[in-house]
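Presented below is the structure to which this report refers.
What you see is the complex with one protein chain gone and the rest in place.
Each chain carries a letter (A and B) given by its place in the written order, and its residues are counted from 1.
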Amino acid sequence: MINEQIARAETGAPKQAHDSSPGQPVRVNEDANHDLSIRVRDLNLWYGKNQALKNVNIDIFQKNVTALIGPSGCGKSTFLRCLNRMNDLIKNVRIEGLVEMDGRDVNEAKMDEIALRRRVGMVFQKPNPFPKSIYENIAYAPRMHDLVSRKSDQDELVEQALRDAGLWNEVKDKLAEPGTSLSGGQQQRLCIARAIAVKPDVILMDEPTSALDPISTATIEDLMDKLKQQFTIVTVTHNMQQAARVADYTAFFHLGELIEYNDTRMMFSNPHTKKAEDYITGRYG
Amino acid sequence: MPTNQIYLLFSGVLLALGLAAFFMARARASRLRENGMAMYAQPDQYAWFSVLTTAGPAVLVGALGAFVMLLIGAEIPTLYLLGASLVVATIGLLVGLMQVRPTFHARQAIEVVIRAVLATAAMVSIVTTLGILLSIVFEALRFFQMQSFWEFITGTTWAPGDSFLAAAGRADEGASAAQFGSVPLFAGTFIITLIAMLVAIPIGLLAAIYMAEFAPTRVRTLAKPVLEVLAGIPTVVYGFFAAITVAPVIVDVAGFFGLDASFNNALAPGIVMGIMIIPFISSLSDDVINAVPDSMRQGSLALGMTKAETITSVVLPAAIPGIISASLLAVSRALGETMIVVMAAGMRPNLTANPLEDMTTVTVRIVAALTGDQEFESAETLSAFALGLVLFVVTLTLNMVSVIMIRRFREKYRANDL
């Protein structure tokens, strides 16, 4: 809050249209879904002595696409990893603040990070299919989670996930082939299918298209648009057009701070902060 | 003159000539340069070139002469040979000095010679393999001229003891003729190798999993040297340990369960060989597991898998070609391992599957055949080479398969690194 005010005062940005509590974006479309999915308050994160996130406040809404943008190294991936505790895998990480989902602090001692990750899935920058068949890539996790018991259920689930990921028609005749035999874009959709097969609430995507060609990118963007019917999507992108195309809300990070959180259309047409404006108009980043 | 003195004289004179060549050539080159001539190379390079022309041909002549004497048995008086090579050295010296001219590319000439010398050195390893192959094949063929190949491969009785009687043409006086059926030896080798693998692969692989996936850095830095020490213990020491410490324990334990175990039981060398191979498996598997890209683990963890599920369903399947490759190499090692079995396994060819009985192996019989007092020409001695040939072929095949598998593994993960 304070940060935002200072930032605004400094940059002399126009006053916010609605007076909102911390973490709330500037809303334009009041009819949109504003059920809270994840609430983040005063989140600070250090890698050793190096602070990577500073006082981040943000509300993420269900069944929307929220895009995180900002120059590289500003903490987008770090923030994303806070949402499903993938930062636990990194040594010397210290986290302070609240990340709340379903009324529970995800960092509390009682929270099982495995349970959290079941509800908050993730898709990575580089497609990383398992060294298994296409079928097994998808069936593996639901089976482990006891989501399916019978073989026929499992087949059905695999097919549904592949259909949802828009991959079914391309792979239905070669389900037994290794996942790595697919093209890059197909591999990434396989990873998305794998993530939705466990029926999470939230899917995190960290630059999911940056390793792909433009056609595959477009396919995945369409996919995101479709998937937000069922899932809450938080995606990192360094491609502004992509954010403008797919996101309902956009958060702009800079040097570990959340500078502006805004309705995407507002953000790209009328950003409130000078930094966001500079970034969006390509003056740096 | 004794050989030692001849060598001494040869190297002494050659050294002197070489030094002379070096300094004379350098002086000459420096003088030319001081006179203001532009030269293609540095004085030192001319100097080294002269040393090469002096020593190179002379050593070649000497070596050639020695070789001819050894191989053909030609009687060249050593003094003549010495004289000849030293004359060649002197001529080389003069040639080298004459080449100290501004237009001569001494540096390139040196480069060519060095390249040739290095390439020759690289050929040594090929010659070694050929040497092993030829020496074994040649002697093995002589063995198969005496004994039937079919009998060797399929026979179940290994009783070479009477072959010297046969060689002396007195076979009928011995109780029976020598028999060279190698099946019991291969069976023994197989069982001991199997025991070793049953010990080494699970323990080695699990230890690698712990080190690569669970262990804190401190434990890792401590455990690595421990395993390295285990790997550095000579096999003769393991053999002693197996024979003196482990075998009696096994006999006692078996006795406790009412079983009868031989002091040369197959279990003791098998287990100890397994211990010996643990570090081999664990360090190779550790490398392979570490080579599995982290993105695989993250992908699995992000689906809500536990660490163990990630390891068993994602990391290990990815690492499996490398692990198999390591295991094949380990098998190859166990098959060829000699000292442990020589010291702790039996001498008696015994076709049995009971690991508490004594049994013998291929390597044991190779050693036995070559350390007795038999003549080299006897079938028993030559049988060692026939056994060696089989060992060579089997281990080579295992090694090749293993190399191919590990190459596949590497290619896969480089290719996947989009």
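The working rule: a contact is a pair of C-beta atoms (placed from the backbone, for glycine too) under 8 Å apart; a residue touches a chain by one contact, two chains touch by 3 or more.
Here is the rule we go by: contacts and distances are computed from a predicted model.
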item	value
Chain left out of the displayed complex - its UniProt protein name, from "Hydrogenase iron-sulfur subunit", "Phosphate transport system permease protein PstA", "Carbon-monoxide dehydrogenase large subunit" or "Electron transfer flavoprotein subunit beta"	"Phosphate transport system permease protein PstA"
For the chain not depicted, the shown chains it touches	A, B
Touching the absent chain when the full complex is considered, from B:Phe22, B:Phe49, B:Phe385 or B:Phe409	B:Phe385
Hidden-chain contact residue, picked from the options A:Met111, A:Ala211 or A:Leu255	A:Met111
Touch criterion as defined above, residue of B:Gly18, B:Pro43 or B:Pro279 at the omitted chain	B:Pro279
Selected from B:Tyr80, B:Phe138 or B:Phe263 as touching the chain missing from the view	B:Phe138
Contacts of chain B with the absent chain, listed as residue ranges	70, 107-108, 110-111, 114-115, 117-119, 121-126, 128-129, 131-132, 135-136, 138-139, 202-207, 209-211, 213-215, 219, 223, 225-230, 232-237, 239-241, 243-245, 275, 278-279, 282, 306-309, 311-312, 329, 332-333, 335-339, 342-343, 363, 366-367, 370-371, 376, 384-385, 388, 391-392, 395-396, 398-400, 403
Positions on chain A where the hidden chain makes contact	102, 104, 111-112, 114-116, 118-119, 144-146, 199-201
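By our rule, only the chains that are shown with their structure count from here on.
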item	value
Chain B-facing residues of chain A, complex	84, 86, 89, 114-119, 121-122, 124, 126-132, 140-141, 144-145, 180, 184, 191, 194-195, 198, 211
Footprint of chain A on chain B - complex, ascending	293, 295-306, 309, 313-314, 317-318, 412, 415-416, 418
